[in-house]
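With one protein chain removed, the remaining protein chains of the complex are shown where they sit.
A and B label the chains in the order they appear, each numbered from 1.
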Amino acid sequence: MGLTILFLLFFVLMGLGMPIAYALGLASLITFFYEGISPAIAFQRVVGGLSIYSLLAVPFFIFAGELMLRGGIGMKLVNLCLALVGRVRGGLGQVNVISSMVFGGISGSAVADTSALGSMLIPVMKKAGYDTDYAVNVTVTSSLAGIVIPPSHNMVLYALAAGGAASISNLFIAGIVPGVLMCLSLCVAAYLVAVKRGYRSEPFPGVRATLIYAAHALPGMFTGVIIVGGVLSGVFTVTESSAIGVIYALAVIALLYRTLTLRMLVDSLVSTVRTTAMVMILVATAASFAYLLSIYRMPELVMFTLSGISDNPFVILLLINISFLILGCFMDMAALILICTPIFLPVAVQAGMDPVQFGILMMMNLGLGLTTPPVGACLFLGCTIGGIRMEQTVKTIWPFYLAIFAVLMLVTYVPAVSLWLPNLLLAN
Amino acid sequence: MPILRAVSRVLDLAVWIIYAFSALAMASLVIFAGWQVWGRYVLNSSPTWTEQAALLLILYISLPLAAVGIRQKFHLAVEIFPDMLSPRGRYWQEMFVLVGLGFFGWAMADAGIELMTRTVRQAIPLIGWSRAYTYLPLAISGVMTVIFVAERIAWAIADPKRASHPQSAPFSL
Partner (left out) sequence: EARELRGWNLHVPDYPGSIAMEKFGEILAEKTEGRYTGSVFHNGQLGDQRFAIEQFALDGIDFAVFSGGSLGDFATALQIVSMPYIFRSAEHMYAVVDGEIGERLSDSLADHNMVALAWYTGGARSFYTVSKPINEPADLSGMKIRVPDAEIFVSTVEALGANATPLAFGEVYTALQTGVIDGAENNSPSFESTRHYEVAKFYSLDEHLMVPEALVVSKTLWDSLSEEDQQTFRDAARESAELQRELWAEREEKSNAILAEAGVQVNVVEDKQPFIDAMGPVYEKLVNTDELRALLQDIQAVE
């Protein structure tokens, strides 16, 4: 009964437009009252959910990303990619995907990717004669690279929610192959659509210009290398690594790009703390919610239900994928990671899946939710930038969904896609 | 209405202070983590207070600013159903959400104060301050939530078309 009240309240409150974090919090609070548990515990969990040191990596990722963006890394990346892949038919589409892949190695978030590259590339593509729906579709779907390719703050959230079952280093490395595969398969989709619509290609600016663009872009791209490298080598913890990433980004834009101003620093800080508050309040109230899920033994319940439907791991994993895809359509990614990990991870492990592989699967599934209607932050942002209605753009997005879905199936059923590289690099 | 406008101007200031504090605290967090690395590799002695201090600071950054998010509407919300409503329906939908948020804020403040009272004589390990400081941000966030909700309700009643709501524009320092 309590469990029904909890979920019913949550969905009703969220549906009525209450911010998701507060819908989680209020639904939990009322359930605490119903169970006769002191509401002080609900709020003690709010503080407890935030009292985890590696969680600090999240604001640092956000901060480093803000700095690189405002410092002008975006344009430098786009120039480089234009020189490298612009000659392909529908060149700007390729540039869009590849820029996302490279940018994914700096930013931890798909929304940052959409806003950074989308606001640059969508207008350029429109001016070059590409249809708006195509420009938006490519931008939005390729932004998933930010989540899957390391560093990724959503992976930090997953590692925390998994309670040590999957290490951050392993997850980071495991994201590389699926992330690159996803971008390549999006490149193919973008190419096929471009050929069908007869888009043109871009001229090659010459080797010399390409090298200059590369020299401009590389120091900024190195921010991500520092963060990931610091974690992998064990020299820094993930929190320290991301803080060093911030300091490095500051140094690059101050000394090399020379775009650092006090105004810009203040704007980045304000924007960082605002995003931090958004994510953290979600983490916090989700901890209250998770406390109740534990009390009601929800993970065991789901395990029992799913194994009642089928004992075939193939089917169970498919069911998990479908659940994620549906949930992702209606809810935000961070909240889903925090709620679903304790529920579905034990089921997936039972079905023989490695927690690291499951993490990548979850990132892709829930990331896809960011690009689907009705609730998709990236899709919404992309449409706003492109000045197009969601219905219009979604009509032609299916080749791109298909491209991601194909890789998702690979990740689900071929463990090596995510586990080969970490096993190779982090042996023992 | 003039009184309400004056109140909102005071709250603008409160919001400014919360942002300024959070921004400074965020900069300090980076410095703490950097100091930890510096201590370990260069001074060959790790500072033992940085982790606990950072954990405390993140609460002061996140929780009060989350309350500000209710005033500035920057939190993630699902707007499919509200978008389908008539202006009148939209008005009541917002009232409903605000009352819910206000109740949550009140409970948060209440729990924050209770937890502070219970823990005031305990110490945070390695920095030695009272553990009540851990729960103070809850109380602050709860109180600010109630105030901002009251402000939004007052504006909604005073000016249902919300032409002059003070916080429709995004904030900048």
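To be clear about the criterion, a residue touches a chain if its C-beta (ideal position, glycine included) is under 8 Å from a C-beta of that chain, and two chains touch if they have at least 3 such contacts.
The model shown is predicted, which means the values in this text are computed figures rather than measured ones.
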Missing chain: touched chains present in the view: A, B
Which residue of A:Asn154, A:Ser185, A:Thr237 or A:Thr285 touches the chain not shown here: A:Thr237
Which of A:Ile5, A:Ile37, A:Val124 or A:Ala406 contacts the chain that the document leaves out: A:Ile37
Residues from chain A at the interface with the omitted partner, ascending: 37-38, 40-41, 44-45, 47-48, 51, 53-54, 163-164, 167, 169, 233-235, 237, 291, 294-295, 342, 428
Contacts of chain B with the absent chain, listed as residue ranges: 40, 44-46, 48, 51-52, 115, 118-119, 122-123, 125-126
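The definition used in the following text is that only the chains that are shown with their structure count from here on.
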Distance between chain centroids, defined by C-alpha means - chain A, chain B (Å): 25
Parts of chain B lying in touch with chain A, wherever the complex brings them together: 19, 22-23, 25-27, 29-30, 33-34, 36-37, 51, 54-55, 58-59, 61-63, 65-66, 68-70, 74-82, 93-94, 96-97, 100-101, 103-104, 107-108, 110-112, 114-115, 134-135, 137-138, 171-173
Residue ranges of chain A in contact with chain B within the complex: 13-22, 25-26, 29, 39-40, 42-44, 46-47, 50-53, 55-56, 59-60, 63, 236, 239-240, 242-244, 246-247, 266-267, 269-270, 272-274, 276-278, 280-282, 284, 330-332, 335, 374-375, 377
